[in-house]
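So the structure is just underneath, and the comments pick up after that.
A single protein chain has been omitted from the complex, and every remaining protein chain is retained in its original position.
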Amino acid sequence: MAKVWINGQSSIEVKEAEGINAVHLTVDDKEIVVSGGQTILEAVQRMPGIGNIPHLCYHPAVKPYGACRICTVEVSEDGGSRFKFVAACLYLVKEGLVVKTNTERVRKLRKGIIELLLARCPNVKRIQELAEEYGVEKPRFVLGDQDCTLCGLCVRACQEIIGKSAISLVNRGIYREVAAPFYAYELSEDCIGCGDCAFVCPTGAIEMGPDGKPVLPKVKIPYAEIEAMMKREEVTTS
Amino acid sequence: MEVSLDFPRVKAIVESCTEKVDSLIDSYTDKKEQLISLLQDVQAEFNYLPQDVLVKVSQKLDIPLSQVFSVATFFRAFSLKPKGRHLVTICTGTACHVRGGQRLVDKIERDYGIKPGETTEDMKFTLETVNCLGCCALGPVAVVDGKYESQVTPDKLERALRKCQ
Partner (left out) sequence: MAEQVRKLSEKRLGNTAELESLRQSILSQRDPNRTCISICAGTGCRASGAEAVIDAFIDEIERRELQVNVELKETGCPGFCERGPLVVILPKKIFYQRVKPEDVPEIISETVLQGNIVERLLYVDPATGEKIIYEPDVPFYKKQTQNILSANREIEPAKIDDYIATGGYSALSKTLFQMAPEEIIEEVKKSGLRGRGGGGFPTGRKWQSCYDAQSDIKYVICNADEGDPGAFQDRAILEGNPHSVLEGMIIGAYAIGANKGYIYIRNEYPLAVRHARIALEQAMDYGLLGKDILGSGFDFTVRINKGGGAFVCGESSALMASLEGKIGEPRAKYVHMSEKGLWDSPSLLNNVKTWANVPLIINKGAGWYSQIGTAGSKGTMIFSLVGKINNTGLVEVPMGITLREMIYDIGGGIPNGKKFKAVQTGGPSGGCIPEQYLDTPVDFDELTKLGSMMGSGGMIVMDEDTCMVDIARYFIEFLKGESCGKCVPCREGLNRMSEILNKITQGKGKREDLNTLEDIAGILGDGALCALGKTAANPVLSTLRYFRDEYIAHIDDKRCPAGVCRELTWYSIDPERCESCLRCLRACPTGAISGEKRKPHTLNQGMCIKCGVCYDVCKFNAVIKGGKGATNGKGMD
């Protein structure tokens, strides 16, 4: 027999089907049964009312990346004696797993991550919403003005769904950004103008431009100015 | 944001080397996972990664150009801009730092106007820092054109640089 939860409030007992790969685990003290081979986040997404796991860099259409770390939860593999932090979007469900998605420690970690993100992207609505939910008022850091949180969804969508990989994440560390090869402001023929990148972007940092191609996050300089820059370069170097 | 344009002078060199470039890339056919090794060979040959060579690599080995570009910008061994005639590498490992390595970096910035990773206007010197050369006994260590200098003071560094044309 297995419990099926209705909106996380009440549950009914149902007979378990035979021969399926069922995994029994506990999420926030509620026992659930899910099919094996999925991550905690995927399992919880399908059960409204169970678990509270925010996420930024996750999208069901692409492979999980584990970059934002907001989906971090506490799990215990030994029935609840020792817990460790894992990213729910990457950690596969296991038989007997005990998951806690909303403990004080988890909330403290999420609050810290949101504060760092808010300092990087103070004008992004999604981050502002998360900040309000987790009680982050004013970051203790100098504010940046980025719109891109480097979740990598646009890059992954282009690579995995479209198979084109017209854009990628370049540089490393704090200098990382989403860019086209050689920072070209004009995307090559590799980009088919499908708009998937803009669709999956959680912050609106990448948007479709007037020419049917996306305007990348850092390219805030108007095209006319870039052309002028290129012409000047050609004059001095020829 | 940088709009990267190839310097015509160097472009001419690359164009004249097409056979060499082709054979180099061809030697990696069916070995596209060795992209980093290939780029290291290109870097060694041209002292930087020319744009059209990277485009050729992407076409011939069937690797998305964006991935080639990601790899080229991720690793410090690669440079997308031509380097100066003389390479000055200062070790900023912990042992050298404790023995005053930072002062050498500051001195170059002060006297030559370049920070680590940058090249002087006249293309004479490129300054780089390295995280440990493994010669900690001799710190602070600087390498000028492949020659190791040990227990370097700002004075000693200046003398080594003056020797470079």
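For reference, chains read A and B in written order, and residue numbers begin at 1 within each chain.
Everything that follows uses one rule, which is that a residue touches a chain if its C-beta (ideal position, glycine included) is under 8 Å from a C-beta of that chain, and two chains touch if they have at least 3 such contacts.
Everything numeric here is computed off the predicted structure, so don't read it as measured data.
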| item | value |
| --- | --- |
| Touch criterion as defined above, residue of A:22, A:47 or A:90 at the omitted chain | A:90 |
| Sole residue of B:20, B:110 or B:163 that reaches the chain not shown, by the stated touch rule | B:110 |
| Which residue of B:71, B:108, B:144 or B:161 touches the chain not shown here | B:71 |
| In chain A, positions touching the absent partner | 65-70, 72, 85-87, 90-92, 105, 108-109, 112-113, 116-117, 119-120, 140-142, 149-150, 152, 169, 171-176 |
| For chain B, the residues touching the chain missing from this view | 32-37, 39-40, 63, 67, 70-71, 74-78, 92-100, 103, 106-107, 110-111, 130-139, 141, 148, 150, 153-155 |
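Methods note: only the chains that are shown with their structure count from here on.
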| item | value |
| --- | --- |
| Rounded Å distance, chain A centre to chain B centre (Cα mean) | 35 |
| Complex contact set, residues of chain A against chain B | 159, 164-172, 179-185, 188, 190, 218-219, 221, 226, 229-230, 233-234, 237-238 |
| Chain A partner contacts - residues on chain B that touch it in the complex | 1-5, 7-8, 51, 54, 64-70, 73-74 |
